[in-house]
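With one protein chain held back, the other chains of the complex are shown just where they sit.
On to chain A.
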């Protein structure tokens, strides 16, 4: 029965990690927002590993928080373990990772959505979009309801024509046996979208009571209280450990013998899987010499005995999975609760998107998350918040918001997707960021709070606290530039104890701090400030002074990038009219339609000669003649 269901500013399809952020951002900005999800009990569900954060990804969570998103706060309320990774390395690569209580995480997120002003939560299945003259005007559900909106965000994850594969069994399904979304996928094809088939997988889950932990190594959380959100003030102290064990030669032998039963190798799976998240059969085949692989046992929550067997992602038949478990120390008698599986799904080729995540094909239609070919909760959430902001801004007639590669990992992520596309489920890595020294875990607020406040996602109160922190950092930096440390016995003693060489002369405190063995704590002890210096302020002062040279170098590079970014390419440019472009470059440019020379230069297949031709064309409005000399 067709009927009019209501009119909104923004409709979000899906309530996974992308959908939740998109919906919350949109509603908080002030757009009347409707969220339609297949199953209200699966909001913010984690179908894969029960953890959030890690290198690069953890920084994304911080960025979401600085922009006024929810993921950081939600995990801070529900973690069972928190660890800072890479503490032995430089500040640019430190990253926080939490083990989540999966069930609690979902419940908290659902509560937040339910209580959000401007936000309507609805269970339903969207099968079609209402598109008129290339503009998206709403959605139609399975039950015939027509909902209208000024902007629509699709965040359907791996549900699009999802198929689960275990051994030789293959069936139509979303993750964790949820109903898949088939008609919407077909509808997107109808609209002219190019789709690709991707694949990902999960490992089996086992019952904790049946694990012999004595044969494994304990992996506890950090004792120091930590949080993702800059606003979190209370910490969960009662943490649960994870456990480490290894595969054995026996495990590998069984895999070798049963490889023909793996749908990966029988040809049953056609989708492209991610290299960074290979199945155990992949690892054994590709790195045959490696005698053992790490297996982490991660509890899925406080109120459940289910344990996630990280490292054993597989699509081998269930009975082989049981055999594999028996060969792993600690898991010999483990009860299998859920079998691992591979899932294939449709994703849209992300070069079909503008950097705002709006589709080029259909105006006012945005996509975010795994549908764009990414993997990972954090990558999804990062796109979600940006799509939500841009959809709400479109609905409310406000400006477009695009993060640059030098602003945030989220900027790197989205730019990579819309500029380069991806041949496999895309995961953020620190090496994807050119300016990672600037995109740190610790300074996400300094980078993005201003923007979050301008958009309206950061409260006045939080903004004032942020400004105060910023000023405190500057004051303290300035003080250390002026304070002179004299070679007094006390100073020499502290330096000696830190393992440094003694002062010959007076030295500015900032210069002393630059010595590798000195920390802010040392300086504070020798030349304390009159005001109380907060821990986060001290951290910034230390990092900004100690690594000033490198930071400056990166900033100079960013300057060059900004110049290229400021050379805008008009949207209606006719690449066919530019003589001299290589055919491949011309095709790529026509496909990606970059907004700036900077973006154009990152397209693979567009070489420097093409860029110079383009530049000259843009600047002089005539055909370029580029000399090679």
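Methods note: contacts are C-beta pairs under 8 Å (C-beta built on N, C-alpha and C of every residue); 3 or more make two chains touch, one makes a residue touch a chain; residues count from 1.
Following the convention adopted for this analysis, contacts and distances are computed from a predicted model.
As a check of understanding, state which of "Phosphoribosylformylglycinamidine synthase subunit PurQ", "tRNA modification GTPase MnmE", "NADH dehydrogenase subunit M" or "NAD(P)H-dependent oxidoreductase subunit E" is the UniProt name of the chain not shown.
"tRNA modification GTPase MnmE"
Check the options A:290, A:319 or A:464 and report the residue that touches the missing chain.
Within the whole complex, the residue contacting the unshown chain is A:290.
Of the residues in chain A, which ones touch the absent chain?
49, 55-56, 85-86, 89-93, 203, 274-278, 283, 286-287, 290, 293-294, 296, 310-311, 313, 420, 429-432, 434, 437, 515-517, 547, 550, 553-554, 579-583, 604, 607-609, 625-629
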